[in-house]
Each structure stands twice: as C-alpha cells, then as structure tokens.
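Left out: one protein chain. Kept in place: all the others.
Labels A, B and C are assigned to the chains in the order they are written; within every chain, residues are numbered from 1.
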Amino acid sequence: MTYNINQKGFYGQFGGAYIPEMLYSNIARLKDSYLEITSKASFKQKFHALLKDYVGRPSPLYFAERLSEKYECQIYLKREDLNHTGAHKINNTIGQILLARELGKTRIIAETGAGQHGVATATVCALMDMECIVYMGSVDIVRQAANVSRMRMLGAEVRPAESGSKTLKDATNEAIRDWIDNPVETHYIIGSVVGPHPYPDMVARFQSVISEEIRIQLKEKIGRENPDYIIACVGGGSNAAGAIYHYLDQSDVKFVFAEAAGLGVETGHSAATSILGKPGIIHGANTLLMQDKYGQIIEPYSISAGLDYPGIGPMLANLIHSARATVEAITDQQAMDAAFSLARTEGIIPALETAHAFAVLERKKFLPEDVVVINLSGRGDKDLPTYIKADLAS
Amino acid sequence: MTYNINQKGFYGQFGGAYIPEMLYSNIARLKDSYLEITSKASFKQKFHALLKDYVGRPSPLYFAERLSEKYECQIYLKREDLNHTGAHKINNTIGQILLARELGKTRIIAETGAGQHGVATATVCALMDMECIVYMGSVDIVRQAANVSRMRMLGAEVRPAESGSKTLKDATNEAIRDWIDNPVETHYIIGSVVGPHPYPDMVARFQSVISEEIRIQLKEKIGRENPDYIIACVGGGSNAAGAIYHYLDQSDVKFVFAEAAGLGVETGHSAATSILGKPGIIHGANTLLMQDKYGQIIEPYSISAGLDYPGIGPMLANLIHSARATVEAITDQQAMDAAFSLARTEGIIPALETAHAFAVLERKKFLPEDVVVINLSGRGDKDLPTYIKADLAS
Amino acid sequence: MNRLQKLFDTKQGDILNIYAPAGYPKLEDTMSIITELDRLGVDIIELGMPYSDPMADGKTIQDSSQIALENGMNLDVLFQQLSTLRENTQVPVVLMGYFNQLVQYGLERFLDSCVKVGVDGLILPDLPMEIYSNQFQALFEERDLSMSFLVTPETSDARCQTAAQLSTGFLYVVSSSSITGKSGNLGEDQISYFEKIQSLLPDTNKLIGFGIHDQASYENACEYANGAIIGSAFIRALTGDKELSSNIEEFITSIRP
Partner (left out) sequence: MNRLQKLFDTKQGDILNIYAPAGYPKLEDTMSIITELDRLGVDIIELGMPYSDPMADGKTIQDSSQIALENGMNLDVLFQQLSTLRENTQVPVVLMGYFNQLVQYGLERFLDSCVKVGVDGLILPDLPMEIYSNQFQALFEERDLSMSFLVTPETSDARCQTAAQLSTGFLYVVSSSSITGKSGNLGEDQISYFEKIQSLLPDTNKLIGFGIHDQASYENACEYANGAIIGSAFIRALTGDKELSSNIEEFITSIRP
C-alpha cells in the first residue's frame, strides 16, 4: 500500500480537482507540466541553490538536550524556524516562483493565515521582481500585524478578506476569485498541501526537502535514518507533509499530527478538522472538512492564525483515515504553555502554530530510547503580542 | 605590521583595561584564562556543535544577483540574519556562556541596545538554565519593544537604564555597576568588541567564525578567498570585527565601515564616532570616543538603537586611525532608504543597523569585477514599527 | 423531455435566464420571486442554493448567499418551499450550487427531490465534466434532469465540444474570464470568442452569462447566443427602494422594455 498520490490526483478517496471551468486551463497546465518542469536539471539546480544560499538550508537537526531530559526521550528539533523569513513556507514559494517563471507568469497571488506564507510569497516576488497580491482575512491582519508590515515593506499588496470568519478559508476564497478574474498572466501560489490537484502533491514535493534532510542528519547523528516518531502541527498540512514525505512507506516511523482544538474540541470554537470533520469538498479537494449536514463549511476557530482552517490536506486526510497517522487536538492554552516551556527550556520561541506540536510532548509517553523528531515549523516573532498578552493575564 | 591585539591588550594605542579595582579580579581571571579555555578541544567541540545545530551555521554567503546588477559589481551577502535569534550577536553569547560555565558562574548580566544582544544572551541563558539580567536604556526599551518581549518570554529580567541618553552607553554603565555589586557568581556578557581587555579580543574571536566561513565560501564560489571589499556597519564593532578578522593582514582586502550619522554628522544628533571622536576612555578601553574638551562623554544619537554608541571597539579605532579601514557616515534617512531598497530588490528586510552598511553602495563606485561582501548582520523584524512609520510618513 | 428542453424546442433566441438566490432577501421570498419572474415572461429561472463558500461567484452573490443562510435557508427548507412550484408555474427552473451540498445531502436523494418538486436541471460549477461523465451522468439521465456546463475563453475547442455534448439543458458561455458581477461592454476579444463558439457549436443551445446587466448588454449577448443569464444585476435590483414585486418588474422591463 502506498500513501502517495495516484495517477488521478487522489490519496485514497481524498484529493482530486473540484474546480470551476474558469480555473480549468490553469490547473490543467500546472498538472501537465509540474513534474516535467521540476525534474529538469536546470530547475533543480536553481531551486537547490536558492534553498542553500538564500533560505539557509539545510536547516539544522538539533538535539534538544534539556527538553529530552524533561520528557525522558531523545528529542530532535528540525529547525525550519531558521529559514529565511522564519518558517518552512519559503521552501514552497521558492519552488513555485521558479515554476511560475517557467510558465511565463508575471503576477502572483497568494492567500495567507499567519502571514508566514504571505511573507514568503512577497519575498520571492521581490527577489524575482514580480507583482504580488496577498489575500488575508481581516481578523488575521489584526492578529498577525507584524507579518502584514513585512509584506508591505517587501512591496506586496495585502488585500483583506472580509467574508465568513475573515480568516484563512476566506482569504483562500478571495485568492481563487482573483485567479478566476485574471487567469492568463497570474499564478496562484497556494501555501499549503491543500487545493485542487496538483497543488497538494506539488507543495508536498517542494516541502519534502525537510524529510530528505532529516534522513541524512539522523543517519549522521545516530547512525540510522528513521526516527521512532515525527511530530508536526497541521493547519493545511504542508510542514507535516514535508517532514514525513520520505517516511510515508516506512511503517516503523510513527506520525503524530497536532491539530488546533481552539477552546476545546467540543466547545464549538475549534479547528480540529480531523476529529470534527467528515469527507467533503473545500477549495477544490475532497478531504476531511468541518461542515454541517448541508455541506455548509463551519467557521473554524484557533488562537493560531495558521491553523485556523476547516480543512486539511488530502494526503493527511488519507493518512489519518487509514490510521497511518494519529492526531492530537491541542487547545489554545496548551499551545501557549508549550511555547513558554520551549522558550525557557531551549531558548527558542516557536510560532504559535508550531507550539501545538510541542504540546504533544505533554500528552504522549515515550520510551527513553525513542527518537522523536519535532518539526519546528516556524519562529514566534509574529506571535509576540499574543504571547505577552497571555503572560500578563496569567 | 599586525592589526591584531598585542600582549598587553592594546591595538596600537587603543584598548587596555581602565577599570576600577572592583572589577579587577573578574577581568584578570578572564584575561588569564580565556585563551586557554577557548582553545581546549572540549570547548571548541561544544562551541562549534552549538553554532552548527543551534545557531544554524555556517550562515550562507549569498550572491545577490539583482543588487549586483543595480550597483554594477559582484555583491555577496553574509547572512548573519539567518542565525538563531536573527543577528550575529549569538555567536558571541554562545562562546561566552560556555566560558562562564567553565568559570563556574551562575548568573549572567548583559547590556543591550537594539535588543539583539539581550535576546541572544537571554537565549543562551535559557539554554543553559542560568539567571539572566539584561540592562537596556529606557529609550531603547520603547523603540525595540519586540526584543523586550522576546527577552521576557525567554525568562530574562530586563532592567531599564534611566541615566544619560537612556541608551546603550547607559545600559553598559548599569551592567558594570551590577558586576561591581556581584563580582563572585556573575559573569558579564558584553555584546560587542568594546570594554576592557580581554573583551574586545575575546568577542572578536568568537565572531571571527564569520570571516572564517567567508574565506571558505568565497573560495568555493569564485575560486579565491579574498574579496575586494568587506562592508559592515559599526556600533561597537563586533559584526565588523568578525567579518574582517581573518583578513586583517591581507592588504588587498579593503574594509569599509558604516557609522551612524544620525540626522547628519554636523547636526549634533549623530553617532559617527570615528569622525566626531578623539581618543579617550569609555567602559574601560582607550578608543575613539565622542566627548567634549573635558572628557565628558557626548550623548550620541541614531535612529538605530544598536549603533547609538559614543565609542567604537579599539580594534576598529586602530584600523581607522592607521587608515587600514575607511568609514562612511550614513544618515538615518539613507539607512532607511537602503532598507527599503534591499527589501524590494532581494526580498530581505535588514536590521536598521545593517541597513547602514547597505547605504554604502550608494556612496562608493565599484568596478564591475569587484567582489564586495556585505555583512548582513541582522534581520529587521525588530525594526518593523520604525520602517512602517517611515513608510507612512513618506 | 423536461421544461428546459421544451423551451429550446420552441424558442431559439432572446432567451432571458434570471438568477436569484433562494431565501433572499427574505427566507419566504423564493416562491414570490419565481412567480413574479414567470408573470413577467422570463424564460428560465436559475435558483441559487446558498453556499457558505461560493468560490466561483462574486461578491454580490456571496453576500446574498450569506444573508439567505442567515435567514435560515437550507436544502430541506428549499425543497419544502418548492413543493408548490408546479401548482403555480411551468417556467423552467434550474438549481445552481456547489457540489459539496449535493454530496452531503446525498446525491440521489437530492436528484429525487429535484424531480419531485419539478426542478428541470442543475448547474454545479465545481463539478468537473470528467467526474460527472464517469460517475453521475446516468443518474441525471434516468431522472430526465438537465445539466449545464460552463465554457470560458480559456476552454480549448475539444473541451468546448465535450461540454456541449454533456450539457443537456444549455451550454453556459462565460462571457469573459471573470467572476460574476463584473460589468462592462463587449470588447473585440469577447466578440471573436463568441463567434468561435458559434462556429464551433452551431447546434448547441447556448446562454451567455457573467457581466450581463442591462438592456444593451443583454441584447448584445443575444446576438451571439440563444440568450443570456443575468445574476448580480438582478440581485442588486431586488433590494431597490420599492416593494419586492415592483423592484423585480422595474428591472425586468428595463431589460426587455
């Protein structure tokens, strides 16, 4: 059994491309060319050169001594927080901007939640001198103000999405509308392993550099490529997909995904998609989706703008559905506590999204010899106002 | 002729240790042991392991294609902005915290201007589980609020310095007073190549990893170790010292330092130490110093908290004095423009300090084949409010 | 043969299809609007099933959908409201919505309900032709329910032909590559696109939609197809300053004086 994508763009029952005709030619062109373009030697060379010299890859795999002592196992942190712009998101935008150039596009649009994907997109657009429009929920514009400033300074236009919950889902709707309006010269850089095929696979491939490096680094450090656990937070799922990609078919490597439980799974203020969701279609893919019995999408809630999404990438939906991966639902408060604990134990302030992954350590019991890799998907600079407010309140 | 430190702790006429007796035993112990401790294999191993896995070194040397086109020369950026915590400062704090442990210290104090050194110190203290007090001018606490939040989240206590100009110089005074008060259990981690011997040399050695890497990386990229120019901003001078360390005696490598001219060298609101300063003693070292005819230290001014210092490291004072290096005085506005230009051209938002180095590109004329290395000492997240305010005003 | 097909059998030009969101402006307005449009001689009514995330629609439709949902509209209510549809009128009615609504309701159950209340066809912009033809076409045909697919200026000739073939009501010709709700006059590019479609598919029933908003654009569209679809402009008219029925009458007579 393979957990990778099939010829038709599906992971098991999940995936596909449920898109209006207005997007068809763009998506079809992408689907027909992405593997060819990205496997050309010249593309690979450019991609890897930028990842190395511009992004700062390989990102370290850091043995967290004090954290390991605290949780009585062997904890390694994959330091995506050290990437240029501060999260894993840039791996994907570097890939997509090169692809967009190959496709002859001159204008870039993107959606963003936490702003990290928006910043990563604005960054590569500045680098390649392309016009850049980023859609962002107006709620997120407020709670991730620092990233809004960064995007503007990088020359991008940030357009507020005012519909629905005014968060990531709605920003995605607006970006799709923009693409429908501007199909010829525009490429849409989706920021996670969501959306219609081929996006989930394309983004996962660009992010798979994470697990490629983990394999080499673990081998160097402990003599074997496979950890016992990989833990990652899941919004759309791109950092998780990247961290597990090369381990999909290694059944001795267990995957644990941290979802945002918000105020609690049962409270009605949650973004715990895999627990609260059923199969359904969002943004062009069949996946697990928070929805009512009429298929209306339920507005999610999480303190973390990057996890505040009612769907999940189809690859991950399939892994969860087939019990290849387990999920832990982490509340706002648990994530907050985990962020402070990491800061005080290892001197690393994680993104609020990432903090959800660290909260898993409080949940699961590991053996002393278990090798646990946590994907440190981003740094917390953007979340300082939230952290400080919480600290003052407590 | 060597530009390195001599046996007595001087660079030419500059340097020394003009300290009160209350600091003598601490400084003497440091002076007598720093070379021995830092050259032990076990120390080196720990230092380099942390630089690699925790800090994320080597930092890339990135060929900036669009910037090179714009300025018609070959521009390489040394990406200290990609280090953990976002600036070169962490190279030094990693070294000093390991040294402090060897010396049996349990409490750490530091001064900070931009907050980067404070964050870097708070970070290594969290990592090593040590008490941490950071002194910071109350003016800087306001203008670098994000870094104050980071220090607090990392568990450090930030104590405001209310005297004088309420900036870096005054924070340093307070830190020295604290050390005088607590000489036994406390180590003072100075954040730049300033202060009494052996600090300038010790910090320069910890930062010299920058030029060590540049040599290797340039050799790899262009087949020779030596660039034609190295450009760095200078507050105290630690990033500059690190970037030039291995080139000190290579006379074909020209050094250009960017100082903060504030509102203009002649306006009375400036921190252009090497232009406005004369030899004098500050914080224990004889160096170039902004002072009146009575030796009273003049309060400096720069929009950039990390350059807002009336002195300069004695190593750099000597290089400037002996014409080994040249200095460009960059105004607030020129630095600001350079920051926006870098953001829009290369997708990199530099620290306000670092932006001064980039403004040099507008000043100097290079040959098309000139290889110019700019030390990108830090990222600009901490400066976003300042950048945005300037952008709105213009 | 359903009412939609019958219509095209008897009328080949100047067909006016009006889009209205169900349950908007008030929950109970659905049937009144249908009745009124029928009385005014509108040829086809396209009833929007309000959806939380209508990605193929513009702001006007999205906002009205949102209000309809807040009014309490859902598929159970809608089929309830439509239970008297054929007591009052024989105007062809098609439902427009998003595929997930059908999936969650149960696809066959949904189609059966359509048949029961007398709906004639469907438009599901996010259901790809491939999936439809592979998995669902038979279910539609069994029930004599029409289906309409969209083509755009970016759609290849081959794909236009497939769309035409699969469309049993009419082919939905998107006037420009842009979201519903934009309005402007026909440009050269659009005209040559319409001419291409015309020569490629001379025998297909075609309605032009997106951006049609007044008499001029309606008449213009009718030159290149069997008729036109008006959505956003009609929605905006619904909340004009008069009573609902006067607002409707005023708008329709402005299109077809």
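The rule we apply is simple: contacts are C-beta pairs under 8 Å (C-beta built on N, C-alpha and C of every residue); 3 or more make two chains touch, one makes a residue touch a chain.
Computed from a predicted model, the values in this text were never measured in an experiment.
The chain we do not see here touches B in the full complex.
The missing chain, though absent from the display, is touched by one residue of B:G137, B:G237 or B:G284; that residue is B:G284.
Only one of B:N92, B:Q116, B:N173 or B:N239 touches the chain withheld from this view, namely B:N173. Contact with the undisplayed chain is limited, among B:P160, B:P183 or B:G264, to B:P183. Looking at subunit B, the residues touching the absent chain are 16-22, 24-26, 163-164, 169, 173, 176-177, 180-184, 278-284, 289, 291, 293-297.
We adopt the following convention: only the chains that are shown with their structure count from here on.
Shared contacts of subunit A and subunit C, meaning chains that touch the two of them, come down to nothing at all. The most central chain, judged by C-alpha centres against the centre of all protein C-alpha atoms, is A.
Note: centroid distance subunit A to subunit B, computed from Cα atoms, is 35 Å.
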